[in-house]
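Note that this complex is displayed minus one protein chain, with the remaining chains in position.
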Amino acid sequence: MATSNKKNVLDLSFSLITAVASLSIIFIIVGIFWILVRESAPAIHKFGFIDFLISTEWNPVKELFGAAANISGTFMTTALALLFAVPTAIGIAIFVTEVAPNFLKGPVGIAIELLAAIPSIIYGMWGLFTLAPIMSRHIEPFLQKTLGKLPVLEVLFRGTPLGIDILTASVILAIMIIPFTASIARDSFNLTPAVVKESAYALGATQWEVVKNIVLPYSKLGVFGGIVLSLGRALGETMAVAFVLGNNHKIATSFLDAAATITVTLANEFTEADSDIYLSSLYYLALVLFVMSFIALAIAKLMLIRAERKYSR
Amino acid sequence: MDIEQKRKIESIVALVFSTLAAFAGLFWLVFILGDVIVHGIGALKLSLFFNDPVPAGMAGGGLRHAMVGQLMTTFFATLIGVPVGVLGGTFLAEYARRTKYARVISVLADIIVSVPSIVIGTFIYAIMVRPLGHFSGWAGSVALSLIMIPVVLRTTEDMLSMVPWTLREAAFALGAPYYKVIIQVVYRGAATGILTGILLSIARVAGETAPLMFTSFNNNFFSWDMSRPMASLTVTIFQYAMGPYDDWHQQAWAASFVITVFILILTLLGRFVLKWRFKQ
Partner (left out) sequence: MKKAAALVLAVLMSTLAVTVHAEETLNGAGATFPAPVYSAWAYEYNKVTGTKLNYQSIGSGGGIRQITERTVDFGASDAPLASEKLAKDNLLQFPAVIGGVVLVVNVPGIKAGELKLDSDAVCKIYLGEIKTWNDAKIKSMNPKASLPASDITVVHRSDGSGTTAIFTDYLSGICPAWKEKVGSGTAVSWPAGIGGKGNEGVANYVKQQSNSIGYVEFAYAKQNNMAYTLLKNAAGIFVAPSFASFEDAAATGDFDPKKDFYLWLNNAKGKKSWPIAGATFILLAKDKKDSNMKTVKFYDWAFKNGANKAKELIYVPLPKSLQDKIRTYWKANGIL
């Protein structure tokens, strides 16, 4: 009897330890949220909620802070990056699942995943030393000469091509998120039942028609989930953009303008804010970022779960 | 041109585009890796591994302090993150199997895997650096471990769920208590899978910069002392690449090379372990 009691105690304590360990996830989320709210309380009190989000002021001398310029920088780089990354990523997924001969599928898949494993600081440094000069010398002047001559669009390509701007940052960001989007799109494509595809082929459909009319509609939800997930990641990326964005606290009107994202502002100013309200405002920015990316990632996750359920039925 | 031909051509055009996209992806990989390798190897000197930095503008100096710092910070992050992650994943896959709690936690874990790592840096600054009165290697390790925990937890959960239930039943029949079954039977069955998760999670945090800037900070000197500021390759790359000195740029390339090789090896190792396991 004694041994079985001892067994029970051990069993119970092991289950308790694991239970506590699983709670760590809750602790992390609640802890971060609580600390960010606590630290940003003075700034929330002083600048309010809506006012902070829409104010473009970022003036440490007058101690007036608003998030609009940073938020717009974050959204502009993210949107542009998605614009570049999504078509490429879907193309890659189509290639890997439908087009590539079998012996290529594995290596290409691994290569794309290696792209995801390269640390973001490497992307950032490569961006500064290699990509930025190419952008400023060749690509941006070329864009100014072509797209920059069109009416309306012309506004987006004004300014001196420095290579330190939204465009360069977005290209780097795009390269970073291609692998995430591609691997989720590939997984979703693979969920398309082979039977359905085969019957379409049997009816004489071309490969592209199968992709367009069967695979893509079938995996729509999963692909969207992947895109939103990449969006969530891009919102929070720091080092890859910190080198090449130029840290300008203004709402950019041109792709060739320097800008600042929430993450870049934190990286540059967090340890250096001399007044208390300045630091508190930075925590407020971190809170805004945390909530935004949490919502985006949660939506992505729910979409992916629904996609999975739909197909596993 | 008849419809049949048009459809064929359309198909070929579309598939050529997808092939081009795949090559675009490969192009970037080759471009970035190639650049890091060419510049990195050019800048790599044995002395970088044995020397500590000298004042800016002076020739010489190395990265020993940053390499050791990076290893220490990552090592202790693993020491914190892996047990918590494995045990947490165990609870979800075993005791809380198929409960709502397990589902919620694993969804939340999937979400915070991608939460901006710089936010974790600000969080640790507020709860460790400021109260303790100094930047420290410990703070850096804890920040990294918070990124590791959800990764390890999710892989463990998945891998344990894949161990067939009958295996546990066989052990129960022999009169073994649940905890023993988990440790001696289930863990053994899922060992390679969990190991892969751990390898990939180390690869994930070893390249992190943002959460270290406000926690382990940086140190110009070689140090074993985890309770003091600790250098790391990543923060050093940020400092050196942003700096004006050519010597610094060279060292930043060398550091990038070292860290990229380290991470790619871990990643590939993880993949191969996984592949080898599922072939069996």
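Read from first to last, the chains carry the letters A and B; within each, the first residue is number 1.
Quick note on the criterion: a residue touches a chain if its C-beta (ideal position, glycine included) is under 8 Å from a C-beta of that chain, and two chains touch if they have at least 3 such contacts.
These numbers come from a predicted model, not from an experiment.
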**OP:** Please provide the labels of all shown chains that the missing chain touches.
**Re:** A, B
Original post:
Of B:Ile41, B:Ala56, B:Met162 or B:Ile265, which residue touches the hidden chain?
Top reply: B:Ala56
Original post:
Of A:Val108, A:Ile121, A:Met135 or A:Ile164, which residue touches the hidden chain?
Top reply: A:Ile164
Original post:
Per the definition of touch given earlier, which of A:Glu140, A:Glu237 or A:Glu269 contacts the omitted chain?
Top reply: A:Glu269
**OP:** Pick out which of A:Ala43, A:Ala67, A:Ala132 or A:Leu156 touches the chain that's been left out of the picture.
**Re:** A:Ala132
Original post:
Residues on chain B that touch the omitted chain in the whole complex?
Top reply: 54-58, 129-130, 133-135, 217-221, 223-229, 239, 242-245
Original post:
Since one chain has been left out of the picture, which residues of chain A touch it in the full complex?
Top reply: 57-62, 128, 132-133, 136, 160, 162, 164, 246-249, 258, 268-269, 271-274, 278-279
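What we mean here is this: only the chains that are shown with their structure count from here on.
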Subject >> Length of the line joining the C-alpha centres of chain A and chain B, rounded to whole Å >> reply: 17
**OP:** Spell out the residues on chain B that touch chain A in their complex, using ranges where they run on.
**Re:** 7-8, 10-15, 17-22, 24-26, 28-29, 31-33, 35-36, 39, 83-92, 94-96, 105, 107-112, 114-123, 125-127, 146, 149-150, 153, 177-179, 182, 203, 206-210, 213-214, 234, 237-238, 241-242, 249, 252-253, 256, 259-260, 263-264, 267-268, 271
Original post:
Along chain A, where are the residues that touch chain B in the complex?
Top reply: 7-8, 10-11, 14-15, 17-19, 21-26, 28-29, 31-32, 35-36, 38-39, 87-92, 94-96, 98-100, 108, 110-115, 117-126, 128-130, 175, 178-179, 182, 206-209, 211-212, 229, 232-233, 235-239, 242-243, 263, 266-267, 270-271, 282-283, 286, 289-290, 293-294, 297-298, 301, 305
